[in-house]
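For reference, the structure is listed below as structure tokens.
Note that one protein chain of the assembly has been removed; the remaining protein chains are unaltered in position.
Coming up: chain A.
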Amino acid sequence: MHRQYRKNFVVPLLTAVLPCLAGLATPARAADTLEPEQEYTEKLPPTMGEHWALVTTNGSFTLYDGDKAKILGTLPGDFEANLAIAPDRKTYYVTTTMWTRGDHGDREDFLQAYDASTLALTKEISIPARALSVFKNQDLGLSNDGHWAYIFDMTPTTRVTVVDLHAGKVATNVDIPGCALEFEWAKGGFSSLCGDGGLANVSFNGGTPKVTHTPRFFDADEAPVFEQSPVDPVSGTAYFITYDGKVFETKLGPDAKPESPWDLDEAAGMKAAGRGVQELGWRPGGSEPFAVHAGTHKLYVLMHVGHYWTHKDPGQEIWVFDTQTHKRVARLPLPMPVAAISVTQDASPLIYAVSHVKHAPGKLLILDAGSGKVKHEVDASALPMTVVAGM
């Protein structure tokens, strides 16, 4: 017992001391072989990559490189924050609402600017308030020239706060009674969808905003237009899509005039799905069910088989339409139900899709937009909104 104790003590002691003695004899050699590592912060290129996307995650936006399915960085995004990417891809904008003490205290609403290379906070602008209406891309938009941010608010009256991003302050508030959300024009303003079935068109480029209204063109009670209807911001063309699958292409502006609608099912050679609550048909649906690829005039739609009023149901397939011929040009099956899509705007685009499987965290699927092949499937704990540059 006693001898065993001594052995246990002496052997480790020698093991510890001998290398030190050896080290004293050859200090230069140790320094040659082991350089202490220096901590540093990674940097990204100055502009956002064409195949990248910001994916809504719990309390944050996670920046992904879609080619490698790799996380590049994180932006903060508290309770139902919104995100927009500057047209020059050099800045990310986040709008957030916080209370000074978590769930109580003073409410603070603000817009933040982050540098795309360092992801450092570069600007923080207080705003009167913003809408806390389940995160939708259409709560926040930027003018095409990167000068103005449009922030939708509901108190519960509705208005849009316009922020001058050059001056770093609020420029004006525009009341849009009975209307909501913002859809950017190519230049000089935005439109909002209204409860009377028309649009409010807000001209603004500094100075006093002017508001015009279109006549009613959809039935807000029986076949409303999706809040998530997509816009090609370069041409300022909106595709207002109704719950029953009609597409009203509209060149946005002070005299916006929705064109005669075409039907998603008919464009696919099928009978148009009606409004029957027991009428099964292919229908659009999801949390962010639409995306456009501006360069090739393509509209991507999440479609599912369901009855009327299943506009929140996830998609089983992505249908691809040519917005010039009004024909379906591709039908992309999905390996699991999907709630949200976005499409990158380059010549070889990727689709970012967020899964919607009951009792399972959202997976991020990255697909080749041409072939529909799933290139990556990531356990991203994603929420159903992704944002790409140029949209």
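As a convention for this text, a contact is a pair of C-beta atoms (placed from the backbone, for glycine too) under 8 Å apart; a residue touches a chain by one contact, two chains touch by 3 or more; residues count from 1.
Basically, contacts and distances are computed from a predicted model.
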| item | value |
| --- | --- |
| Among "Probable inorganic carbon transporter subunit DabA", "Methylamine dehydrogenase (amicyanin)", "Molybdopterin synthase catalytic subunit" or "Peptide/nickel transport system permease protein", the UniProt name of the subunit that does not appear here | "Methylamine dehydrogenase (amicyanin)" |
| Of A:G102, A:G207 or A:P333, the one touching the omitted chain in the full complex | A:G102 |
| Full-complex contact with the absent chain, from A:A53, A:A84, A:L119 or A:L193 | A:L193 |
| Option from A:T47, A:S60, A:T74 or A:S133 whose C-beta touches the chain left out | A:S133 |
| Residue of A:G73, A:G146, A:P224 or A:G372 touching the missing chain in the full complex | A:P224 |
| Hidden partner interface residues of chain A, rising order | 79-80, 97, 99, 102-105, 107, 131-134, 136, 154-159, 175, 177-181, 192-196, 220-221, 224-227, 276-278, 307, 309-312, 358-359 |
